[in-house]
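Here the complex is missing a single protein chain, while all its other protein chains stay put.
Entry: subunit A
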Amino acid sequence: MEIWRLPISASQRGKLISAGYTSLSSLSSISSSDLARELNVSESEAMNILKVASHSRGSETSNASCSIVEGAQSAWDMLHDEESLMHITTSSADLDNILGGGIHCKEVTEIGGVPGIGKTQLGIQIAVNVQIPNDFGGLGGNSIYIDTEGSFMVERAFQIAEACIEDMSEYNRFLRKDFQECKIKMQPQDILENIFYFRICSYTEQIALINYLDKFLSEHKDVKVIVVDSVTFHFRQDFDDMALRTRVLSGMALKLMNLAKRFSLAVVLLNQVTTKHTEASFQLALALGDSWSHTCTNRIVLYWNGNERYAYIDKSPSLRSA
């Protein structure tokens, strides 16, 4: 690993190179006071540089069997991990089927569709379903609902929560006919209490919030799903610099994926549609452009087909288009 890859400031790097240290091995044998003298920096700065250097180098020379490159996992271990992961049901058996059991944890799923097709409804449903307790096959976790458009209606969430509890009691009665009636102790209010609601009014707040979620999630370890409704709204208004928009969006997507993997939760992003001119005709496509389409792991498009709503899996690493 070379010096220019180290995460230190540009001036420190410049000093290292001009003093003749171009590779890490050259830093391995020097002491911090000598380094400080050579580079003309303070001793604590020199110690810092050496610490960073040895940290990056340590990953290369470690001998543990599955840490050939630090942070990597062997594919076999990953398979075990994936099988033990639970899914969040969407309350629609067909949709769960094509999703392979439900919304996957540790992945980012994007759901898009025309206005009025039910994206917000699906988002609220997922935020409620994640709270189904483990006994009923759910994750028993909390949810974060990030609202950028103001379309979260509390009354509707209450209705969905009531229906969910009714479903659970029916399931209970159906399955445990022989045993005693285990009463469902959950009330709709409890479900609502476990939905953390954030209202965002600009894209700066959106970026700030996703940065802050890191800290929030370490304090609230029960959160199992983050629903963002919708991720496009603030990015479609007054953004003149398209290159900046792409950069900001991809940075945000990476952070979300990072959160999903580290805290083992599912991230659901709701997207709007726009018209795209392709092959001499106008078609509907999900908003935010082509570069955004690469950033999410799974993509579901909701559309009208005749009189019914259909879902189409547009992109997924492990599921077929359906």
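Keep in mind that, in the parts below, a residue touches a chain if its C-beta (ideal position, glycine included) is under 8 Å from a C-beta of that chain, and two chains touch if they have at least 3 such contacts; residues count from 1.
Please note the rule applied: contacts and distances are computed from a predicted model.
S.K.: Match the chain absent from this complex view to the correct UniProt protein name in "RecA family profile 1 domain-containing protein", "Superoxide dismutase", "Transcription and mRNA export factor ENY2" or "AP complex subunit sigma".
M.R.: For the chain missing from the view, the UniProt record says "RecA family profile 1 domain-containing protein".
S.K.: Which of these, A:S42, A:N97 or A:S202, touches the one chain of the complex that we don't see?
M.R.: A:S202
S.K.: With the full complex in mind, choose from A:I98, A:M186 or A:V248 the residue touching the hidden chain.
M.R.: The one listed residue touching the chain not shown is A:V248.
S.K.: With the missing chain put back, one of A:T109, A:N129, A:Q272 or A:N298 would touch it. Which one?
M.R.: Of these options, the touching residue for the absent chain is A:Q272.
S.K.: Touching the hidden chain in the full complex, which residues of subunit A are there? Just list them.
M.R.: Residues touching the hidden chain, for subunit A, are 7-12, 48, 114-116, 120-121, 144-145, 149-159, 189, 192-205, 207-212, 214-216, 230, 233-234, 236-238, 244, 247-248, 251, 272-276, 278, 281-285, 301, 303-308, 312, 314, 321.
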